[in-house]
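The other protein chains are all here in position, but one chain of the complex has been omitted.
On to chain A.
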Amino acid sequence: MTGLAPPAVRVRPPTTPAGGRGGSLAWMALPALAVFVAFGLIPLFGVLALSFTEWDGIGDIHPAGLDSWRAVLTDPGLPHALWVTFLVMALSWAFQTPASLLIGVFLAGRQRYREILAVLYFIPLLLSSAALAITYKALLDPNFGIGPGLGIPLLAQDWLGSANLALGVVVFVVSWQFIPFHALIYQGGVRQIPVALYEAAQIDGAGRLRQFFSITLPQLKYTVITSSTLMVVGSLTFFDLIFVLTEGGPGDATRVLALDMYKRGFQANLMGPASAIAVILVLVGLALALLLRRLGGRDASASQMEGM
């Protein structure tokens, strides 16, 4: 569902003193290790290996040197797919972050009706991307959707038929599904902020907006980074939704990297180039995760102490 990035997760070092008993325990980890290696780790190296081969998905696999890479890197489809991926990533980040921040701050209040709202907000996250995509496809249909039904021409546009609109719809549907999740992360972050900070600010006569920008936002710095990392890295893996909603279209307006890989591999039967795209996907994801981690890595305690 959500792309889970390594920097988001806290790791505590093993602390239990189990002097010399590791051996008798090691076998317990083996079943999990075996299935993970077979279907996670080996495929990760496998995809790199396959990018240097030629395979149509059915017949034999032949070594092909750098052919796939040469084909992929000289194809104007790649920069386009990268650009679309970046657009989806940037736009959905820019829309989701302020919205989930606001909603998260709102949800941090402990009133009971807000808890009920939180229950409702969460429903979109339960729907599969396929269900979500076909719902919006039906909802936005220019002939049978709500636009003509309500008789509002503005809503009766060919939403998925124009390049810019289709991209907008993808960003909206993604946000519709994931804003509640990020709002929940922000809610947790806001509830960790010491109330004393606000009390002090009130005594100093700071208004609400001032309090938000001088206390809430700086205190949430790490929450913002965690949430952004999940959004950005997760956005690389929007496949199901876009596949069902637009199939990358109109033309190739919403052909993101993951979809590009699928189409090359499983529709055009060019597994070599598709594997090269997959390798690029992994590298882009890692680079982004590391970049965001670096952004937030320094002065871990500084902002927490601000104003104390």
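By definition in this document, a residue touches a chain if its C-beta (ideal position, glycine included) is under 8 Å from a C-beta of that chain, and two chains touch if they have at least 3 such contacts; residues count from 1.
Please note the rule applied: contacts and distances are computed from a predicted model.
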**OP:** Just go with whichever of "Carbohydrate ABC transporter permease", "3-hydroxyacyl-CoA dehydrogenase", "2Fe-2S ferredoxin" or "Putative zinc-finger" UniProt uses as the name of the absent chain.
**Re:** "Carbohydrate ABC transporter permease"
Subject >> Contact with the hidden chain (one of A:Phe52, A:Trp93 or A:Phe106) >> reply: A:Phe106
**OP:** Based on the whole complex, identify which of A:Ile134, A:Ala268 or A:Leu291 touches the chain you can't see.
**Re:** A:Ile134
Original post:
So which bits of chain A touch the chain we can't see?
Top reply: 1, 3-6, 8-12, 14-29, 31-33, 35-36, 38-44, 46-47, 50, 57, 99, 102-103, 105-114, 116-117, 119-124, 126-131, 134-139, 141, 143-146, 149-150, 176, 179-181, 184-186, 188-193, 195, 198-199, 208, 211, 223, 226-227, 230, 233, 236-237, 239-240, 243-244, 258, 261-262, 265-266, 271, 274-275, 278-279, 281-282, 285-286, 289
